[in-house]
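All protein chains but one are shown at their positions in the complex.
So, chain A:
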Amino acid sequence: MPALALRQGVAVTLPGPADFTAWRQAARGLVAAEIPPEQAEWVVAGELPGLLAEAPAPPPSAAPFSVPRAFLDQAEIAIRHSDRERFALLYGLLWRLTHGERHLMQAATDPAVIRLSALVKAVRRDAHKMHAFVRFREVQAEDGPRHIAWFEPDHHIEEAEADFFVRRFASLRWSIVTPRRSVAWDGQALDFGPGGRRADVPPDDAMEPLWRAYYASIFNPARLKPGAMRAEMPRKYWRSLPEAAEIPRLMAEAPRRVAEMVERAAAAPNPRPQKPRHLSMPPHVLRDMPTPIDAPADPAMALAALREELLSRPDLPAFAARATQPVFGEGPVGAALMFVGEQPGDEEDIAGRPFVGPAGRLLDRALAQAGVERRDAYLTNAVKHFKFTPTGKRRIHQSPDAGDITYYRPFLAREVAAVAPRLVVSLGASALTALTGKKLPVLKTRGQVVTALGGQPVFATVHPSYLLRLPDAEAQAAGFADFVADLRAAQAHTQGL
């Protein structure tokens, strides 16, 4: 008997190189029998025998114990790694998890935990490369086409990754041959067999010239970066990638191709340029194109002219250039009530309509409660473009300053004059300032009728977004009730006029 075999311990023989269920069962038995990691040896049936005397592993204990989910998830993947030490590493971690280190998996800097995540990462990468680099060749069999691929994975991933190809190519009949395993799908079921040889796979395929031509044409010689290519597509894979045969030629020719482009420099334009044969803009494009309109007496025409002017004015404030579009007023000319808010927000900017965002929805609810039909009223804003600061994934509303309000005031004045409502309702401070030219305090002015610069009566109230900012539900409910009361008062006012 060799001296080394005198070491105490047990040897566990696993039926396959990546058989997680068998490993798990054996490990459970070893933990129950209190066999420490240094006394356990792991062997795969058919591979090299171990050094320990063959001793039967203890049967799994009746009472299973729990381990963190994170360990099981990672162990199931890591066991596919080709490292011979993987079983021992996993058992060592299991031992520590069950012997006073329950939180071991969170110790991200523990060497064994780092080793485990390195194995997991390597197996995942191998699987990902298999998904990417398997290349099927199509052969015509008597009963229809078959797809056959040769692939050389680094780890024992063939069985685990077969399902990926089933999900993707369930309707095809295919097989993937590797040095250790072969996987075949007949359209119904998977069949795993022994490994094969590259020669088992047909040497070419009808579409290969097209694929190689695509690969060569999509390459940009002016951006030659072979290191970046090799980092993601290491040479060891090239043997099974038909397109890789193009790489040496593409790299060799790249400098000359770029030199030719530079030498040719700017070419004379084609004397016969591509011409639009029937190029015409679709009707909705034409409809939205600004067309010059003289300021007319008809109010609807006046509003249309205003719209055109805002679309094409060269002197708009800088922030307007970052908005998607100007947001115009909406509603019937001659409406009894005209609501003026501050400026369009994110959703108004996208939709191109006023009061469609959160504040607009609140206004809709309040109008409904006050018995005002939104479609009978005219709604607009003092400022016509969305002013914002981008923060990460959102555009945060930025209040217009006095200069912005002043800039847009003439447009608002023309809009009020054209709509000619019985009463203008100003929502919030910016609207009140824009209409009256004075900085009136909103909360003190609300409910009163003041006079716009153009002479129209203006009923002041808060902006619905003010209600959204109130601190608690109670204050919001009270604020909403007051707002509805204001809207009722405004409507009553128009009826009394």
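Criterion: contacts are C-beta pairs under 8 Å (C-beta built on N, C-alpha and C of every residue); 3 or more make two chains touch, one makes a residue touch a chain; residues count from 1.
Everything below uses one rule, namely that contacts and distances are computed from a predicted model.
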Determine which name in "DNA modification/repair radical SAM protein", "C-deglycosylation enzyme beta subunit", "ABC transporter" or "Rieske 2Fe-2S domain-containing protein" the UniProt entry assigns to the undisplayed chain of the complex. "DNA modification/repair radical SAM protein"
Quick one: say which of A:Thr13, A:Gln74, A:Ser182 or A:Gln325 touches the chain that got left out. A:Gln325
Of the residues listed, A:Ala33, A:Leu172, A:Val333 or A:Ala370, which one is in contact with the missing chain? A:Leu172
Considering the whole complex, which of A:Pro111, A:Gly403 or A:Gly496 touches the chain not shown? A:Pro111
Consider the whole complex, including the chain that is not shown, and state which of A:Ala141, A:Ala265, A:Ala297 or A:Ala473 touches that chain. A:Ala265
Which one touches the absent chain: A:Leu72, A:Met207, A:Ala300 or A:Ala492? A:Met207
Tell me which stretches of chain A touch the chain missing from the display. 103, 106-109, 111, 114, 128, 131-138, 147, 149, 164, 166-172, 205, 207, 209-211, 213-229, 232-233, 241, 243, 247, 250-251, 254-255, 258-262, 264-267, 269-270, 273-282, 284-285, 321-322, 324-325, 346, 349-352, 388, 390-395
